[in-house]
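Left out: one protein chain. Kept in place: all the others.
Chain nomenclature is as follows: A and B, assigned in order of appearance, with residue numbering initiated at 1 for each chain independently.
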Amino acid sequence: MKKLLALTFMILLAFVFVGCSDAPATTTEGVFTGEKTLPPDVEQDTIVIWVGEEVQEFYQGKANEYIEQYDADPTNQYLFPHEIEIRAADTGTAAGVFLDDPSAGPDVLTVAHDNLGRLTGGTSPAIYPIISPDLIAQIEEQNPESFLDVIKADFEGDTYTFGVPYEAQALILYYNKAYLTEEDVQTWEGIWSVASENEVRATTVTGTDGFNNSFLVLASYADTGEMPVEIYRGGELSNTEFVNDGAISVMKWGQRFFSDPYGVDQGSDSGWEVDLDNEQTLSVIGGAWHFNAAQAALGDDLGVAVLPTFTITEDDAYGSVDAGTVMQSGTFADTKMFVINKRSEHLIYLEDILLFLTHKDVQEESFLENGTLPAYKNALSEFDGMDGDDIKTQLAIAQIAMFEHGIPQPFGIDARFNFYYYQKQGPELLYEMLTEAEEFNTDALIIERMQRIENIWTNTTTE
Amino acid sequence: MQENNQDMNQSFLSKLIEGFLSFFKGIYLFFRSVPKKLVRFGHFLKDKCKGFLERWKDSNLGTKLSHFIMGSGNIYHKQYIKGLLFLAIQVGFLVVFFTNPVVGRSVTNHPVLGPIVVDPGTPIGYKSLGNLITLGTNEGSLFTSADNSMLMLLFGVLMVVMIILFIATWLANIKSSYKAQVDMAKGKKPTTIKEDIKALFDSKFHVLLLTPTIIGVSLFTIIPTIFMILIAFTDYGKGVVAGSDLFNWVGFDNFAAVFESDSEIGQRFLPVLGWTLTWAFFATFSNYIAGILLALLINKYEIRLKKMWRTIFVLTIALPQFITLLAVRSLISELGPFNQMLLNLGILEQPMAFLGQADSATTARISVLVINLWIGIPYTMLMTSGILMNVPKDTYEAAQIDGATKFQAFRHITVPYIVFVTTPYLITSFIGNITSFNIIYLLTAGDPGVPGNYAGKTDLLVTWLFELTIEQGDYNVGSVIAIFTFIITATATLLTYRHSKAYKEEDTFQ
Partner (left out) sequence: MIEKDMNQVKADPKAHKGMENKKPLMRPNAAKKKAKKTAGTIIAYLALIILAVIWLYPIVWIILHSFREEYIDGFYRGIIVSNYFPNHYGLETYRRLFTEYQAGTYTFLFFDVQVGIFVKWFYNTLIVAIASFFISTVLQLSVAYVMSKIKFEKRKLFLNLAIILGLFPGFMSMIAVYFVLKALGLTQTLFALVLVYSAGAGLGFYIAKGFFDIIPNSLVEAAKIDGATNAQIFGKIILPISKPIIIYTALMTFIGPWMDFIFARVILGADKREIHTVAIGLFDMIYGEHADINNFTIFAAGSVMVAIPIVALFLSLQKYYVEGVTSGSVKG
């Protein structure tokens, strides 16, 4: 009896020992539990990712979360071997800085999508295409059509996806609530008349580049939502048209708006925020990055709205366009996306990291915490906090609404298309035509200038 | 006295004319002297070669050996450390030359393709010489990078310089071995390393003092400058990204474009050049005259606290320009305090934009010149003040004895003295103003702009060059402009400086 008891006890003890041991062995195929180590033969390094300044801290937190998740995931045999460092780099100039010396660049950088052409140009693109099927699936699922068109580029006949969008921005209207009501700001004429009464400027653009004149260039018919202008539709050089009746009418209206001292103009050389502050202008066409300054200028009087509509009058109408046609101001809608540095040494890990960082849940968190506009196509309906009253939410909602009336800049699809923006100064030529009404006082002259710009768009190398 | 005045006026005018004539004469003489100089250089080379061969014939075994193995001659003459140093240099150079170490190589573990070499890097060695000519041949692909034409150009230049240095060291090695041989033949002991080091502090002191500068300047000024000059002969311009695109030699195409009217550079080059020279002229003279006047004002009358007044004006020199110029820019902007004051005083009816957004280019240009006074007068004022304090008193006393009034003393003693002393400064200031960057860039950035172009109405050659190179990445055009700027400033400097008394009397000041 004692022997039996001792034997049972021994067997039980053996079971306990076996059961409690910390064996890192695979219990089932592909599942690793227990203590993990760093992978062998991998030198510890830092993965560097550039993001905009305002979200740097947030994404650093997310990156650390990713590493924790990775380490805890039973399907990963080893611990994540590297550190991830999120650095702040101005997204407007990041592409240029990166291209100056790609081998000194980060592993991943954030750029506005219109830089794609520069980054993929030449015989050997500076960035890598996305090849992970999971990531591609998530990109296709989460982003609106318009973005999907501009994050892809061609290389030697094949189309590849290069960018992973996660943020977006569009132009909206900042206005002074002390002078303008919500009804006033629905039409440019409304703002214009209040401005004329007070002998101040109706609105201000913050620069002369294409982003700023897009409210005219990309204007669409308010009833149908169609744009008279075509710029590289579908990524095709030949699908471009600027000189047509609709666009000419819009440009003529624009010229009128620019020539009127109470219409639109550049800010004074004190700066648009000083103009707003001194009530020299009643509104500003701007983006999210102008928010702090606009708020510092107007305080609680700051209002945010979708860009207004305007009506083509008899003076402006040209050709088949009727007087009285209502146009909706347009905008270029930018998306900020991650791109991968071709010379990164940590390719294997990057796509998975991006899968995590650009997931719609993370975008939602970023919106709630930082007020950044998500690229996710259903953000307006699905995200929390989209029905808030505070100004930052209104800013997001207005931008999302503007997406309906705009297109992402198509100039980054192909490096050649950049000529309009970066090299042949098309926007400055357009701006000259809009502001020098005495010089461009006949339809023929206006059309000539528009044709010259269309030529820059289609020829990309000559005028 | 009256005659003296007339004489002075006349001589000033005729001096001016003389100056112009001598300028053109100088250019003519320079070009005429070129063939003569070439012939002289040819003779010089021939003599050197002859000397080399004679030395070879005269060499003993050790020196002859040092022609092939550097340092062996020194070791033969028992200068061990020196010999080993030379040998090390030869070995080092040959190693680099033949093994072609690469810079910028990157490999990665591609998720699909496995470990691949993304960028094989750019070699430095004998391959650099070939690369210098071809500027890269590998075009790269989606997953691998192209040859980096820019690094190839740079390393080619570096390699050429290294080869030149190596040859120079080789010759030095022969010379030192020969000297040791000659010393031994005379019965003197060849110099030991200790003696050589001691000489560095005495007879060869200038070598010790100059070497660090020469190294630094070669590496950070000469080589980069040669590199950028060469860029002007390539098509490394807009839109070309090194490592993604290859670029090639194009000869003088870029220079020709300057004179073509339909290229951007052709359209704007002459206007910008004209404004640059105008600006330099007005800026220099206005600062010069106003500065002297201000110095005289502070210095002349019964003004107390001279030092305090000077200090106030010197503050603008002490503060960084991008702070002071930004302050001025904001201050005179349309809604700034300055315009406000003008409105209150009734001088203006509407606020006026003075700088980049001015209605006319002339307004902007005048504004910039006026602000340049604000920045520049303190320099001239300080210098003139210093000079005034050192005016020799006996000249004044002699003048008083002759019955001169204060005013006449001023006109005929003070003024010429100041002019004589500050003429070199005037020249350097003029040349410096041609390349003055900060003021234009920070105040107007070249605006008012010319649509369709990068050069605005207030752009100088240097600010245009900056925009093209750094902001637009149009390196070859930028280099062309830089070369032209250099030619202009170099011509002006060499001619005026050489003829100026200060240079001629430079050695005889004592």
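Throughout what follows, a residue touches a chain if its C-beta (ideal position, glycine included) is under 8 Å from a C-beta of that chain, and two chains touch if they have at least 3 such contacts.
Predicted model, so just to flag it, every value in this text is computed and none were measured.
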- [ ] Based on the whole complex, identify which of B:Val328, B:Ile440 or B:Val477 touches the chain you can't see.
- [x] B:Val328
Task: Residue among A:Trp50, A:Phe80 or A:Phe310 that touches the chain left out of view - done: A:Trp50
TODO: Check the options A:Pro81, A:Pro106 or A:Gly163 and report the residue that touches the missing chain.
DONE: A:Pro106
Task: For chain A, residues in touch with the removed chain - done: 50, 52-53, 87-93, 97, 100-101, 104, 106, 270-271, 273-274, 277-278, 289, 292-293, 295-301
TODO: Extract the touching residues of chain B with respect to the undisplayed chain.
DONE: 103-104, 124, 150-151, 154-155, 158, 201-203, 205-206, 208-210, 212-214, 216-217, 219-225, 227-228, 294, 297-298, 301-303, 309-324, 326-328, 330-331, 335-337, 340, 374, 379, 382-383, 385-387, 390, 393, 396-397, 400-401, 403, 406, 409, 421-425, 427-428, 431, 435, 437, 462, 465-466, 469-470, 475, 478-479, 482, 485-486, 489-490, 493-494, 497, 500, 502-503, 506, 509-510
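By our rule, only the chains that are shown with their structure count from here on.
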Open item on the list: Between chain A and chain B, what distance separates the C-alpha centroids? Give it in angstrom.
Closed with: 43
Open item on the list: For a test of understanding, state which residues of chain A touch chain B in their complex under the given definition.
Closed with: 96, 99, 102-103, 118, 121-126, 128-129, 131-132, 155-156, 160, 266, 268-271, 274-275, 278, 280, 342-348, 351, 415, 418, 422-425, 428-429, 431-432, 463
TODO: Give every residue of chain B touching chain A within the complex, in rising order.
DONE: 104, 106-112, 118-119, 139-146, 238-241, 243-246, 329-330, 333-336, 351, 353, 355-357, 449, 451-454, 472-473
